[in-house]
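Missing here: one protein chain of the complex. Every other protein chain is in place.
Chains here go by letter, A and B, matching the order in which they are written, and residues are numbered from 1 within each.
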Amino acid sequence: MSIRVRDLVHIYQAGTPLATEALRGVTLEIQEGEFFGLIGQTGSGKSTLIQHLNGLIKPTQGSVEVDGQNLWERGTNLKEIRQKVGLVFQYPEHQLFEETVFADVAFGPRNMGLPEGEVKERVEEALAMVGLAWEIADRSPFELSGGQKRRVAIAGVLAMRPKYLILDEPTAGLDPMGREEILEEIRALQRQGVTVVLVSHNMEEVARLVTRLAVMHDGRIIAHGTPEEVFSKGEVLEEVGLALPQIAQLMHRLRERGLDIPVNIYTVEEAREAILRVLGPKQGKSARFLTL
Amino acid sequence: MALKDIDLEIQQGEFVSIIGHNGSGKSTLAKLFNALLLPTRGDVIVGGKNTKDGDKLWAIRQQVGMVFQNPDNQIVATTVEEDVAFGPENLGLSPDEIGRRVDEALALVGMEEHRHRATHLLSGGQKQRVAIAGVIAMRPSCIILDEPTSMLDPVGRREVLETVQRLNRQEGITVVLVTHFMEEAALAERVLVMADGGLALSGPPAEIFSEGEQMRQLRLDVPQIVQLAWELRRSGIPVPREIFSINELVDYLCQYA
Partner (left out) sequence: MALLRDMTLGQYIPGESFVHRLDPRTKIIVTMLLIILLFLVETFQGYGLIALFIGGLILLARLSPRFVLRGIRPMLVIILFTLVLHVFLSEGEIIGQLGPLKVTKEGLFKGGMMVTRLLLLIIGASLLTLTTSPIALTDGIEAILSPGKRFGLPAHELAMMMTIALRFIPTLLEEMDKITKAQMARGADFETGNIVQRAKSLLPLLVPLFVSAFRRADELAVAMEARCYRGGEGRTKMKQLLFTGRDYAVISLTLTFAVIVGSLF
């Protein structure tokens, strides 16, 4: 089971002088259960790509399959696909519209035609998943704080119990604590078996969380693989204006300067250990000599 | 109460950053500097003029320009040059003078070649630079930037920060940068840390950001490099407190080895 994209091309305003090619042949497979990262500059085609994954836009060429079902074949129910592939847009709080948090989160399940009892159950579950108290359900979404609004909006997608969850910059504009909380919840979801696709331009976030990632540039995927594989090609990323995660940059430069340091390291903790191993404080150094 | 008991002086030509988590009062403080808000108690004096003095209102706003968070919601006109001209037009300057100032301001932010472009087609970073040019064209002595990069991608952030630094160094314009990114705040000569409506800390970046535990308690974003520097210091490698960038840390560590 997977989302499979083959030779996907998308041209906006095709056939007019304003035609722009947003995707120039993208092939990609996202496996069930993965934590997948998608990175790239603004305008690299990330947004266009993810809107193809739940059939919001139609490919100009190429195909998109979800669990083996081609989205644009006759007989495909796009509404079902959109329930299966949940998409959380950037600044999702901008879509809130109902009078109460409950009604807003219930919008998706009600569109699915579920009985009220089940709707309520799902709203409860979704709010809990994003760490919001049930008491909030009767309040107006418009009077909540920025971070809370964002969670309500994410809950609105979770309430459809998607199998695949795509999040476009879910932490944009939040402060560090808000960011950490949201990421923690996303990680928890993934552990519970939801396949997560995280679109981000925060390399540190991506390096820390995902199991596999793809880098987009100018409508193409220019690198993909595990974080180790992708970040080992630092030059490729820098050429397209993306920076390696800070720690990875540091490790690369230290190695260039002749220190014997592994480069596939992204967290502060690992970096500290690696550096201490090589040039630790005096006692560390003597320990090293002893082992030699 | 959004703010309480703040005493503060910013000198002409200084680069000050104000950092704090959401709701710490940093944006409220910024809006007090050019009389978009008036203090409930206490005074804000800009170049000798009290912001409560209604007659001086426009003189103060000309002197203290402001750039906001959302690039889309501060651009008034449909083309770049028309938008930059908006401020000077409000000042009632002659058409020739407005033209001169628009040229000059666009050159300062590096947007000359885009002067006839439609504003809605620009990237986020370009929009913010147009907004900065719009403020510069009024020849302010100080610019307040209220989280100007929080909605931008890394490229846009870099564009804006480089522009701001250039204006401060080359043109001697006082800069007050409100942000929640520590690496941005570290560009300033002086950092003010806000928490719960008050001024929690104030001092040069090296002094402020070496207080690792405190930064975390104040819910501030600590760049990985700074975190690593703390950790190494704790583990016995005496990394100097002024080190905030990757290059500096690489140089130091290679020397140490």
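Everything that follows uses one rule, which is that contacts are C-beta pairs under 8 Å (C-beta built on N, C-alpha and C of every residue); 3 or more make two chains touch, one makes a residue touch a chain.
These numbers come from a predicted model, not from an experiment.
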Out of B:24, B:62 or B:210, only one touches the absent chain, namely B:62
Which of A:59, A:86 or A:234 touches the missing chain? It is A:86
In the whole complex, of B:3, B:16, B:32 or B:102, the residue touching the missing chain would be B:102
Note that subunit A touches the chain not displayed via residues 13, 16, 51, 54, 56, 79, 82-83, 86-87, 89, 92, 94-97, 107-108, 111-112, 142, 156-157, 160
Interface residues of subunit B toward the undisplayed chain are 34, 36, 58, 61-62, 65-66, 68, 70, 72-79, 81-82, 85-95, 98-99, 102, 118-120, 134-135, 138
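To be clear about the criterion, only the chains that are shown with their structure count from here on.
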Given the complex, residues on subunit A that touch subunit B span 41-43, 145-147, 172-178, 201, 204, 241-243, 245-247, 249-250, 253-254, 257-259, 268-269, 271-272, 275-276, 278-282, 284
In their shared complex, subunit A is touched by residues of subunit B numbered 21-23, 123-124, 150-151, 153-156, 180, 219-225, 227-228, 231-232, 235-237, 246-247, 249-250, 253-254, 256-257
